[in-house]
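Note that this complex is displayed minus one protein chain, with the remaining chains in position.
Going in written order, the chains are labelled A and B, and every chain counts its residues from 1.
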Amino acid sequence: MKTLGQWLSEKSYRSTVVNLVMLTGVLAMSQSSELFMAVGGGAIAIASFYFLLRAIALTARTKRFVNPYQLSLTWIPGLLAIVLAMTGLYLVISAEPFSMGYCLGVILFACELAMLTIAGVDLDDSASKSSRIIEVV
Amino acid sequence: MNEIPVPRDIPLPMPAPEPVLIGVLIIFFLMHIVFVNFMVGGAFLTLWYQLRGLKEKRYDDLAYEIAATITANKSIAVVLGVGPLLAINTLYTVYFYTANALTGAFWISIIPLVIVAFVLTYIHKYLWHQMERMKWLHIGLAIVVSLLFLFIPLIFLTNINLMLFPEKWGTIRGFFSALMLPNVFSRYAHFILACPAMTGLLMVWLFRRKNEAEIAATGFERVELIRKGYQWAFWPTAAQFVIGPLALLTLPETQESIHSVIAVFGVAILVSMGMAHLMFTETRRPAETIGKSFAPICALMLVVVGLMGAGRHLYREAAVAPHRELVRAKTEDYMRKVEEANREAAAKGGDVRTSQ
């Protein structure tokens, strides 16, 4: 248990991701597409909000130092995660419970929600890095 | 019982005037075959010099120089073959496709065989220095490539030969029986001998244009290299004076006379005599003057190749022309019947086209 605790606390997002995966598991088990849509959609909205806020802040802060290529690297992982998580959600809602499409949808949804969280946290890291760069400059 | 089949042709007009198609066929085919000569001859010469290189290192380097030319030549050879293929498909649809089908298994195996040959050629060339310590494996590759390059032209030749003789179609049982038709092997020998000869000329061209440093790196004198090229060009060409007439004499008889064919080949023999004479003189020339006659030799070679192409076409025409008239008549007759049957069906009121 101690090692698990250590592992979780090594990176700030790990516990969030574990929570999200467990949430997805519970939602999938519930077999209710309405519930999945409401709660899952809510989760996507919160994670997106978290990501977008950071992405916008970072873009505004580093506008003068970065080129479009670097900018796209900031935005793409999160945006892709949002799109794919919604695709996963769509699959879950439109397919019969525990059919192939449903299972794939659940997996896609969980993974992408995790990726979205990580993408947001990554921006925090790179924001602190870039602010350091700015300070140095 | 030797029945001559007369199939129907495709009832659609030719996409271009016949002379245009013939021009495409002959000109591009000759370009194709020259590069095939370079490719096949290059493979043989590489193997030969590599074997000599076992005793004397500089021959191995020479082999590498020649091997380096194959890569580009083989790509050009393949790509130049497509146009003539298109033209022969159009001009000789009935003949060509029939020959293809009758030797189908071997005909389609050209594709994997050539792929394997090319991949091995690449391995042989690009891993030359890495394979120094596995010399026999490396030479083994060259042997396999040479064998493949020896066999693949035989498939083409068998087809090209078979298409000329509709009276034989009914007797063919697969590739090997088509291989036994008269004239296949003599024509094949004629082609195979041309490969080192053409590659010899390529060698002369190659070593004339290399700069001093590059020549010095080979460990040979320039004059030696050029002389070797001419020797490769001369001796097989000399042998062609036996093989060529043999191929001509074994040509099966055709209904139409082939005087013009004989005339063309006769002129070709005369021109090649002049060319061979020049080649021989070149082999005896000292360093200062060697290569002086290279341009005339190439020009004469071009004439010979052109005459070969023309003679070949004239013979093909002589062989199939009467039969093609029968095919034309049969196709017209058939189309008339088709029209009549459609009219009859329309008169009956039913849409017989799809019988729905």
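To be clear about the criterion, a contact is a pair of C-beta atoms (placed from the backbone, for glycine too) under 8 Å apart; a residue touches a chain by one contact, two chains touch by 3 or more.
In this section, contacts and distances are computed from a predicted model.
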| item | value |
| --- | --- |
| Missing subunit (named according to UniProt) among the choices "Ligase-associated DNA damage response endonuclease PdeM", "Branched-chain amino acid ABC transporter permease", "3-oxoacyl-(Acyl-carrier-protein) synthase" or "Cytochrome bd-I ubiquinol oxidase subunit 1 apoprotein" | "Cytochrome bd-I ubiquinol oxidase subunit 1 apoprotein" |
| Left-out chain, listing which of the shown chains it touches | A, B |
| Selected from A:L20, A:L58, A:V92 or A:L108 as touching the chain missing from the view | A:L108 |
| Selected from B:L54, B:V119 or B:A217 as touching the chain missing from the view | B:V119 |
| Selected residue (touches chain absent from view) among B:S75, B:Q130, B:T250 or B:T289 | B:S75 |
| Positions on chain B where the hidden chain makes contact | 3-8, 10-16, 24, 72, 74-76, 78-83, 85-86, 89-90, 93-94, 97-98, 100-108, 110-111, 114-115, 118-119, 122, 169-175, 177, 255, 322, 325-326, 329, 334, 337-338, 340-342, 344-345, 352-356 |
| Chain not shown, touching residues in chain A | 69, 72-73, 76-77, 80-81, 83-84, 87, 108, 115, 118-119, 122 |
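Quick note on the criterion: only the chains that are shown with their structure count from here on.
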| item | value |
| --- | --- |
| CA centroid of chain A to CA centroid of chain B, Å | 64 |
